[in-house]
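Only one protein chain is missing from this complex, and each of the others stays in its spot.
On to chain A.
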Amino acid sequence: MNVTRTLATARRVLRQLGHDPRTIALLLLVPCLLLLLLRWVFDSDPRAFDSIGASLLGIFPLVTMFLVTSIATLRERTSGTLERLLSMPLGKADLVVGYALAFGLVAVVQAGLVTGLSIWGLDLDFAGSPWLLLVIALLDTLLGTALGLFVSAFAASEFQAVQFMPAVIFPQLLLCGLFTPRDTMQPVLEAMSNVLPMSYAVDGMNEVLRHADVTGDFVRDVCVVAGSGLLVLVLGAATLRRRTA
């Protein structure tokens, strides 16, 4: 891995985004609007909103970065730029980490906006520090970017790539504890939820919601999300082939 090439890649991805203001607006505003909507959905029950809102803070970065990365990487593959880059002296890690850095930066802004809105605008009552929320949001981004990169290897077109969202994300969404606590699920489903990384992102957010200090569970959640993010990132890098058929 080479720092110059990695940073050049991150800057290039950001410059691409820079030419696409509508995508930036969607990335930054849609999560805020959804949260606002949800607040009014739970108009008469603000405490229910606390838990679901906190969970969503863990889900937004993962889902958006998953979508953005899977399409962006697929475009690299189909436009021939990936083949060109891999025939040049660019390491696979330079590319993968470059993407993760660029989208990480976008995610910081997104998470900052959503967190700020929920705490100051929507009275979401966190016991813990907002910085801890940001840590989870960042690791979520890493996980989303990694998952997107990984599944793009199995998609031959944008049509297929977007279908991976219901296939990869929805099951995690249903089982992550957003709808009902995970320990009240049917035991098989609970076991499944124990191995899905989004469960830990949501758990982590709820730890910050309920506890003023950094709890052991929070550390565990952070480690699981970071670890699975790195693991999938390595798997994703392995799907980049210098030689193709």
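In the analysis below, contacts are C-beta pairs under 8 Å (C-beta built on N, C-alpha and C of every residue); 3 or more make two chains touch, one makes a residue touch a chain; residues count from 1.
By definition in this document, contacts and distances are computed from a predicted model.
The complex appears with one chain absent; UniProt names that chain "ABC transporter ATP-binding protein" among the candidates "Transketolase domain protein", "Cytochrome C oxidase subunit II", "Heptaprenyl diphosphate synthase" or "ABC transporter ATP-binding protein". The missing chain, though absent from the display, is touched by one residue of A:L37, A:M88 or A:V188; that residue is A:M88. Although one chain is not displayed, its contacts with chain A can still be listed: residues 4-5, 8-9, 11-12, 15-16, 19-20, 79-81, 83-90, 241-245.
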